[in-house]
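Heads up, the thing below is written out as structure tokens.
Of the protein chains in this complex, one is absent; all others appear in place.
Order of writing sets the labels: A and B. Residues in every chain begin at 1.
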Amino acid sequence: MNAQTRAARKSVHHTVGAYDQKAAMLFLTPMVVVLGVVAVFPVLYSFWISLFDIKLSRPHRTPFVWFDNYARVFQDHMFWDSVTRTVSFTVMSVAAILLVALCMALLLNEEFRGRRFLSAMLLVPWAIPFVANGLMWKWIYDSGYGALNGILYQLGFIDKYLVWLGDPDKTLPLIANAFIWKAVPLPTILLLVTLKSIPSDLYGAAKVDGANVWRRFFHITLPSLKPAFILVMIYETMMAVRHFDLFFILTEGGPADASHVLSWEVYAETFRKLSFGTGAALAYIMALLIFVIAYSVIRTLGNKL
Amino acid sequence: MARIKFERVSKRYPNGFKALENLNLDIQDKEFLVLLGPSGCGKSTTLNMIAGLEDVTEGNLFFDSAVVNAVPPHRRDVAMVFQSYALYPHKSVYENIAFGLRMRKHPQDEIDRRVRDAARRLEIEPLLERRPNQLSGGQRQRVALGRALVRQPSVFLMDEPLSNLDAALRISMRAEIKQLHQAMHTTFVYVTHDQAEALTLADRIVVMREGVVQQIGSPDEIYERAHNMFVASFLGNPPINYLDGQLEVGNGAVTFRRGGLALLIPPELAQKLTAFAGREVAIGIRAEDVSEHGAPPAGQALAGQITSVLPVGSDNFLEIEVDRKQLFFRVGKEVHHKVGDSVVLAVNVSRLHVFDKQGGQSLIWQKVQA
Partner (left out) sequence: MANLGRRALLLIASIAFLAYVLAPIAWLVSSSFQSESELTSKPPHWIPHQPTLENFATIFTANDRVVTYETRSEGVTATSGFVPSTAKYLLPAMWNSFVVAITVVVLNLLVSIPAAYAMAKIRFIGRTSSIYFMLVTRVIPDIALVVPFFLFIRKLGLLDNLLSLIITYLAITIPFSVFVLLSYFESLPDELDKAARVDGCSRLQTLLRVFLPLAMPSLVAVMLFSFLTSWNEFLLALMFTQTPAAQTMPIIVASFTSDFTISFSFINAAGVVAIIPPVILAVVFERYIVSGLTAGAVKG
């Protein structure tokens, strides 16, 4: 091979960039392939399925029905009720999470002995599996021997044991409580980190200006936490809307559909009624709902930043 | 590998920004070449191209006679010292220095010998077991140098290595780098925006501005025979003084006129200016190119009024107003001056710079259309 051929060969890859491009493509391929198969494909396939009338009870006939499934879903009473319940569950949970997380973050922000221990303990609720969480609270809420009844009875608030989860009026708040308890650690960490990044000079200047504790809190702390609040709100809203595990363990959608939320509806439709077409449509609607919520929250509140 | 050659090299970014325009540069083996210019002029880009960290968009880059445009940095035989030193935080000083040799699979005993040699030469032997975060800025700089040295590459690249050091350290490190160059007998390519540094260290200087080479030459050449006004202003501290005026050609002599001021251009320079009669020019007088011994001969006198006197140890800086223009000169302390005095200085006209007022090029050292 003479110098000319060598030079010609070299001009094909005539940049260092070509080497980098090859390396980058190699590094990226596994992720693209994996995500393409397990994330992108199912979403597209899911949409495709929702256009058919698939019932596993009669697997051989699956007519193409365009958007019939969606129409059916939107006309279903149960769907809209589920949406309402999901909304109230979500609002309840997110509000409480923000409040509790804020208090915890404020506490952990202070310097005192034993703070490290508290921080380590903070992550415990987050770490335990949802099923264990559900189990735990189910036992606490138990009408016969539960701890909730026990404490209230011992403290004299009630004079006989009450039914908790079985009471349709109390169901959603109780499930929400279990959800909140497990969800609080992450937002606490996020708020704490944000709190730590507020320059102490701001507080110093405010003190010199004569602001008292409340003033400082409302005019410095809260506004600085705003981006973190928004992030938490978005994340926990998404988590609450799609949450399923606790509803399965604690109440299975009951009693009398009191906790029949959207995620339960998807499950029931797909795996109890075995109607996959409508199940897929429901799932898709839910996914879109989550997207829309996240997007609109970012837009409206983010702009005010 | 001895020679590095840039042939019509340009660098354009995807957003359209042109970092380098038609660079033609021949770097000689074993020379100390300095790339000098303000930020954004393309000097770091040029250096990165030699290392292989930036792509060549157009043109060819040669190492000896081989085109290396496509060769990735780890296959080039260059070593580099970065402005921020870029030491590996998780490795000891020893491992930092040894890293390049390990990657190239040198045997352990040779690595050990070379690392200790380099450490001794740079006086960092006691630091070998420490981590970078336990070192001072100056010490880190030496480790960075050691890391490059130990590789014994064909080219040393240095990207403003002294910028982060305090002034005293900078001056002593300059001397050390110069000694290193002499001891290593290797090509050094050095990037800086500090003209004093360039003048001290370089065999040759490449002055760059906005991606275009302004002039390539030895420090003396660049300083005394600047090709354009940018180069003339960039080198020299305090900066060169400019005066606008006209060139008068007559009776075999060329004179610079501005109002009442007339400076006679000496014959060896005048012969190049005869074509420019009546031309609007800017002359450049360096601060040190004047003197105050007795009455200046005709055609060398610069008269003005003193507007400030700044003593600087062994000399005085005089700010003089000449024809509504403020000029800075450096004179000895023999004559006592005060603000408001009139003064006449003798200009060393053989060191005069004459530039075309419109284009800025030197009418003496560049070819300009008459």
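The rule we apply is simple: contacts are C-beta pairs under 8 Å (C-beta built on N, C-alpha and C of every residue); 3 or more make two chains touch, one makes a residue touch a chain.
All figures in this text were calculated on a predicted structure; none of them were measured in a lab.
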item	value
Neighbouring shown chains of the undisplayed chain, as defined at the top	A, B
Selected from B:V9, B:L33 or B:A79 as touching the chain missing from the view	B:A79
Absent chain, residues of chain B that touch it	51-53, 72-74, 76, 78-80, 82-84, 86-90, 99-100, 103-104, 147, 151, 157
Hidden partner interface residues of chain A, rising order	17, 20-21, 23-28, 30-32, 34-35, 37-43, 45-46, 49, 100, 103-104, 107, 110, 112, 114, 118-132, 134-140, 142, 144-147, 150, 153-154, 161, 181, 186, 189-190, 193-194, 197, 227, 231, 238, 242, 244-245, 248-249, 252, 263, 266-267, 270-271, 276, 279-280, 283-284, 286-287, 290-291, 294
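Simple rule for what comes next: only the chains that are shown with their structure count from here on.
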item	value
Intercentroid distance (Cα basis), chain B paired with chain A, Å	60
Residues of chain A touching chain B in the complex	3, 7, 10-11, 13-20
Residue ranges of chain B in contact with chain A within the complex	52-56, 65, 67, 69-73
